[in-house]
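Note that one protein chain is taken out, while the other chains of the complex remain in position.
What follows is chain A.
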Amino acid sequence: MRRPKKYEAGEATQYISRRAALRKLQLSLNDFRRLCILKGVYPREPKHRRRAQKGSSEIKILYHTKDIRFLLHEPIVWTLRDYKIFAKKSGRDRAIKDFRNLKRRLALFPEIKLDHIVKERYPTFIDALKDLDDCLTLLFLFSTFPSLHLIPREQSNLCRRLTIEFLHYVIASKSLRKVFISIKGYYFQAEIKGQKVTWIVPHYYPFKPQSRQEVDFKVMSIFVEFYTIMLGFTNYRLYHGLNLAYPPQFPSSMLQDNEETLKDETSFVSERIAALNFELLRTDKVQEDEEEPDIDMELLEQDGDSKRIIKMKQEAQEIARLRNLFKGLKFFINREVPREPLVIIIRSFGGKVSWDSSVFSGSTYDESDETITHQIVDRPSLSTQYISRDYIQPQWVFDCVNQRQLLPTNKYFLGEELPPHLSPFVDAKRDTYVPPEEKALHDPSLIETHAQSDDESDEEEAAQNEDDTVDQELLDAQLQRAYQQETAEYKKYGGPDGVNEDEEDTDDDFDGEQESDEEEEELDEKTKRLQEEKKKMSVQSGKVHKVNKRQLHKAEVDEHRLQARMVKPRHRNLFRKLIREKQSKEKEEWLLRKKRRNIDNDTKEAKKLVKREAKKAAAAAAAAASQLGVK
């Protein structure tokens, strides 16, 4: 038998150095790089480098041999080889000034086709969605680039087109969930087909040149080349899922014949599309309302109310509310505010938006429109203001989306110092201890209660009373709106307390009130009559449902025991560990809360003491004064 030689088997054959791969594929280094990026073949780190490199210990770039063999089958390898031939031949033509031939060759430039690679790398659509983060961020970034060396203008134009198309989808599907303004740029998170897709849009500043020392532009350009194709196909599928026409078009009713449209229709349309302010042409005639979530919830109800299902229900409710967060609101964006992110947010939550027509084409109404409810302003003061609308800073829109409710606008008024902009990516409901200050930031209602409970604040309140009345009114409006939404949801999902028809009637009244303030007076008599009717209706006093705490606790313990018994023996350790972790976390939280309570008490005591001292001193002083007076 032949004695096996060294490095004939095992790790040495599993890996192949880049140089060897080049030789095997008969490509130049640049072509190889391109091929690898397009095909998603990346270098690997071996377990034992010396063995993988056949004895040499310098650090080489290694690939899996299997990967390289897989590349051998790729048809675009031939195209890459054709490039070389093309370059040689066209160079020759140019040199001998055979321009006819050169022209012919240029027309026959071998194009790379990447469709099959997209399919190959992302076998299912969900796979593609999972990898959309990078793609979107890069394309949004490249769409801001001017034509650079190694980055042709067509590429950045294409990036712009594709990203706009994607944004149209996000708006149409109302899938935006979280937004965040960071110093890097705007973070957006959308939920598409159950996948969370996050992307960053750079701030809207003029292009800053980038040194070539840090970033390899060529490599990034290749990534973008692939991602454009991928996003194109993704958009296609997403649009068809919503019955929208792809590439996006306007319904013909939108296009009226005027000077602008007649001059250059294509550019007119593309500008309007870039404005993101119009609905797109649908392939089906009737616009269907979204019904899918209801059905799901009903199905789930049969499974009983386990914790998870309750949580899911709540989540679904919240999202349903979020999707119509800005419904009925009319925004106007001032010229100093970045238009695009705000338009995306407002439109994807059902609001209407417009801007100054000189800023960007596609504005739908003027600043002088009296029905505008909010004007977004980012300057310290404004000369002409309308009474009918709120002048708010852009952060309000972002914070509303993150809190999933309409926040009181008073803190975001024009020229006001803004409350901190919190990251939505940090879970506010996390298990760890959250100090009351942070809690208040997430839930502004807590602040008021906290302030009211304080002893000292009474006096301050009296002073601030006048200011508060304004806030209170605003808050009332908010609460009313929130109440409406909730009742609407209960109608949809069937809340814990069944809603009877009477309440629905009142809802309608509320709606009427909101829609038209002028009509209110006319309808006054009607409402009075209704109220009288309501008084006549009998209401039986409800019984308070008594909860047996002991029984409840017992049931809980029993359930826990049962859960512990159900755990498979091999998972027992894990279960115990989880329980222990939970307990320790709870304990920690309890400790911190206790500590906080102690500190609060101490400070209170100290304050009280100081006050008492002061009172005493005052009393003493008064006594002394009176004595003096007596004397």
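Keep in mind that, in the parts below, contacts are C-beta pairs under 8 Å (C-beta built on N, C-alpha and C of every residue); 3 or more make two chains touch, one makes a residue touch a chain; residues count from 1.
We take it that contacts and distances are computed from a predicted model.
The complex includes a chain that is not drawn, and of the options "Mediator of RNA polymerase II transcription subunit 18", "Serine/threonine-protein phosphatase", "Ribosome biogenesis protein NOP53" or "IBH1-like N-terminal domain-containing protein" the UniProt name matching it is "Ribosome biogenesis protein NOP53". Across the entire complex, the residue among A:Glu214, A:Asp284 or A:Glu532 in touch with the chain not shown is A:Glu214. The missing chain, though absent from the display, is touched by one residue of A:Ala52, A:Ala190, A:Ala275 or A:Val337; that residue is A:Val337. Between the chain not shown and the residues A:Ser182, A:Ser267 or A:Ser584, the one that touches is A:Ser182.
Here the missing chain is touched by one residue of A:Gln53, A:Asn277, A:Gln395 or A:Thr409, and it is A:Gln395. Within the entire complex, the positions of chain A that touch the omitted partner chain are 40-45, 58-61, 64, 66-67, 70, 73, 103-104, 106-107, 114-115, 118-125, 128, 130, 133-134, 137-138, 141, 154, 158, 180-185, 187, 196, 198, 200, 202-203, 205, 208, 210, 212-216, 219-220, 223, 228-229, 232-233, 235-237, 240, 246, 336-338, 378-379, 393-395, 417-418, 420-423, 425-426, 437-438, 441.
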